[in-house]
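For this depiction, one protein chain was excluded, whereas all remaining protein chains were kept in their positions.
Labels for the chains are A, B and C, by order of writing; each one numbers its residues from 1.
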Amino acid sequence: MRVRYFAWVRDRIGVSEETVQPPADVTTVGALQVWLGERHPAFAHALEEYPDLVKSAVNLEFAGPSRSIKPTDDVAFFPPVTGG
Amino acid sequence: MRVRYFAWVRDRIGVSEETVQPPADVTTVGALQVWLGERHPAFAHALEEYPDLVKSAVNLEFAGPSRSIKPTDDVAFFPPVTGG
Amino acid sequence: MIRVQGEPFDAGREIGAFFEGRTDVGGIATFIGLVRGHQSGTNVAAMTLEHFPGMTERALEAIEAEARRRWQLSDVLVIHRYGRMLPGEPIVLVATASAHRASALDACAFLIDWLKTKAPFWKREETAEGERWVEARASDDEAAARWD
Partner (left out) sequence: MIRVQGEPFDAGREIGAFFEGRTDVGGIATFIGLVRGHQSGTNVAAMTLEHFPGMTERALEAIEAEARRRWQLSDVLVIHRYGRMLPGEPIVLVATASAHRASALDACAFLIDWLKTKAPFWKREETAEGERWVEARASDDEAAARWD
């Protein structure tokens, strides 16, 4: 599973992209977040400190924490967008 | 008193501008319209046929029929505007 | 700033010059009104805009002043042509500059809506059947009224 991080989420974790193989019981974006937090304490900390400020996308579309995921998915975590 | 006509109001009357000396009892835009209608039957006809489509201005500002006028005023009659 | 002119203008160039060098502005909103080549199913070969010199400038200045009263604007530009013009040519350009986009967007819509019903211009179209004065539309009155 491809995981990408953007903006200050990436700055905190220090990784922009990684390929991970979460256990079979990690079937949602929310569960993946928790599991990734174990690999990256800074990510766990960000989620705890700013739970509303970490957004996610699956396969290039916005997705909430209940969205189900599979090993071939492309998942991304980032702050609320500030373009325009 | 300077009187000007624009757009199809002018086309109907056949005059774009004239200097007139209405009698002393013509003290409003509405009274002036009636008096001008006597000079220009086409104007009287337009006022009768399209009473809502003849607008007026006094001294370069929109003015309704009850607006009072004096001999030094600059009065204009024209259809609803269609710019932009 | 208000400009009423007979000469054509390059709307893109005017917009570029409008924000050139500004670093205090977050958003520019513009509206360009063009001559359409057809109207209610009839081809329009050309359009002539008549106006009331003197009153036109005064009316547009009053509309600009009202926009500046209602919104915090860094700058306003209104260019309106008169005379004969061909399909595709710009008739009017409205541009607003503001620190914040909502002010720029709202003020731009306000300016064109009020201009349409409060500035003394009259359009005459040339069609295959001859010339005709364009009639005022109730929808323009309604658009202006939402700002009352």
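As a convention for this text, a residue touches a chain if its C-beta (ideal position, glycine included) is under 8 Å from a C-beta of that chain, and two chains touch if they have at least 3 such contacts.
Quick caveat, the model's predicted, so the values are computed rather than measured.
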Left-out chain, listing which of the shown chains it touches: A, C
For chain C, residues in touch with the removed chain: 10-17, 19-38, 87-88, 90, 99, 101-102, 104-105, 108-109, 112, 139, 143
Residue numbers in chain A that touch the chain omitted from display: 4, 6-8, 11, 53, 57, 60-62, 76, 78-84
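Please note the rule applied: only the chains that are shown with their structure count from here on.
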Centre-of-Cα separation between chain C and chain B, whole angstrom: 26
Between chain A and chain B, centroid-to-centroid distance (C-alpha), Å: 72
Numbers and ranges of chain C residues touching at least 2 other chains: none
